[in-house]
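Every protein chain except one is present and positioned as in the full complex.
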């Protein structure tokens, strides 16, 4: 099932740059792993903001929570989750 | 280019049902026409609300405005638009 | 899976009382039917407001949307949906 | 009587991990103790957020305040409390 | 137990004045009846607004809901309820 | 004249506990002194929050400001002030 | 004593123009009467909005409420009231 | 001097279309007249919304208010005004 | 021309008291200098808050920005500016 997830990242301006860079690299690797597994179906950057809009395809809210809460940048994120369902006007097979 | 569009529909509870049904039918036809043309790339229902989240793929903000403002239900909608761009972590060719 | 649903009901003060009473009666019957079916697990009144907090147990966001959008009072409601998952501290079997 | 309680936990990103882990362990033990005592009737995780929704069954607002304000993570929480009452549509004995 | 209740009254500007005057008279009588019964302990006007702040002393959230939802102006009100408890600094016997 | 005052206390989680405890003790003593003087007429705890709702009876907004701004915890508080006046429905002599 | 009052006027777009014009004329006359009496000390238009910022000099919150609630346009206004006091930096005698 | 003005237009969905069309035509003519006079320096449509962002170049807040409050669609608009001044980084002569 | 300015001061609770006291003293001197020059026409304390409401009389938004941004406490302030103009109901010569 699909969930719409919006993530804002707020790094304190006095954080240690090396620590943050390491977290970002792990975050990117983890994101790509989940995309390849088909769990993190889409991710787009919101232009001008350190934020993204994503579509997750998971088996349950519990799986979604596990994936999100284990992201390396989770402690720095403000996250909004909205459950999605198929729109009667959609003509795309996979927009369920 | 891609835009994230969230639409809330607010039909006054004393509106004429026949008029609204006609508008909804035209809206659905127009939506599917734009999906087939590749302009309205995704549409999902937000569960529990008369609202949707959509991804548009258009040539400019002007084209986006023309498409949205000519929707039959536009006068009843509250719309929020956010420009998207490719996320460095994405592995999908078309998430540009 | 469980969803937390908060519903505010806003009846226009000039609505026809007979029509509204009929809708409320149907709404109550439908609610009890869904409770007996185990879909609408809990409903509580928020003290002092024409509003409730409910817990739904459904198979998908799509089923949740179908149940909510077919409620007789749906056109008069403002609804907020939050997906839930089991809390690691819970000791109750069914708080999944 | 029942209260709906929503708790958001905000741990500063520079807090000492050992101190926080100790607080979390005590918090979990205290939560389970209160669940067994029937005071903390339900707790669910809000998917994607370090937050929960809970139902408390207490004798008074004063007892609720004592229970909440003595939680180990209370200084890190933003809490919203809403008094509940039985909904006329409910068919469950204990949704009072 | 005590509850803090804030009520905003919103009368549509095209409502029938005679109907509204009748509702206000009944509302006032009902309020005074509840004050004499000790249920509606305090009521103050918020200066410059058609709104009040009140303190109710009731046996449960359910009793509070019954009292509020049967007020003649209830359909025109926006109400916010907060449960109160004794403050450790209070020296007044009845500020429980 | 009466003022409705709502105070939220926000202690930084890394503040020195001894310093805060000393401030709280002085705050409590000051509060009780003002209650005995009849200036701070009521104080109630908002259940589940480090916050209170109070009623002050002072000679002017200036006196109110002096009393509030000299409270030991004032630098940690967010305060909302609303002027009150007698409600036409009140039957209590001192709800002026 | 001084109060800062901000008034937004919201006339429904289908209101009867003649009735509104009559109310506006009475409102203006009443405002000028109160300015001459020294009660309504200042009034400024907020540029670009049907709204004003005013300073009232009254004997009590009760007098302020009486003056505001009897304004002809009161049913169409959203009003925010803030009590003022002398600022220690002021050099004007009458900014008390 | 320059002012940043954001205008949202809210036409009730049951308004008479002929009346609204006439107002829109007059509004457009008036806007172009003010652009030619150099008073309304820029106007842009906010994509997807019946709203615009404009830059006015006027002699005073009073002149700005006169221009805005006499627009034919003013009764249907929600307007936010922000005074602008030259930015030290600007290299454009007329961005004063 | 007149501007309505509301300033909230937020001093971090761990700031050096001596530094803050020095800034406050300079701020007060600067404020009084500007009042004597007729630029800062009024200043009132908002009762119960470390905040003020002020009326500035300046030649342009640019002059207003210069005066505000050079205040010693500017880095600690949240400021809201609204341009004012003469209200048609005003009888005061200098409320222009």
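Should a chain be cited, it is by its letter among A, B, C, D, E, F, G, H and I, assigned in written order, with residues numbered from 1 in that chain.
Quick note on the criterion: a residue touches a chain if its C-beta (ideal position, glycine included) is under 8 Å from a C-beta of that chain, and two chains touch if they have at least 3 such contacts.
Just so you know, these numbers come straight off a predicted model, no measurement behind them.
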What chains on display are touched by the one that is not shown? A, B, H, I
Just checking the interface: what residues of chain A touch the absent partner chain? 11, 13-14, 45-50
Using the document's contact rule, name the residues of chain I that touch the chain not shown here. 3, 5, 12, 15, 61-62, 64-65, 68-69, 75-76, 79-81
Chain B positions in touch with the non-displayed chain are 1-3, 60-62, 64-65, 81-86, 96
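Here is the rule we go by: only the chains that are shown with their structure count from here on.
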Rounded to the nearest Å, the gap between Cα centres of chain B and chain C is 27
By the touch rule stated above, which residues of chain A touch at least two different other chains? 2-3, 61-62, 64-65, 81-86
Per the touch rule above, enumerate the chain pairs that touch, sorted by label. A-B, A-C, A-D, B-C, B-H, C-D, C-E, D-E, D-F, E-F, E-G, F-G, F-I, G-H, G-I, H-I
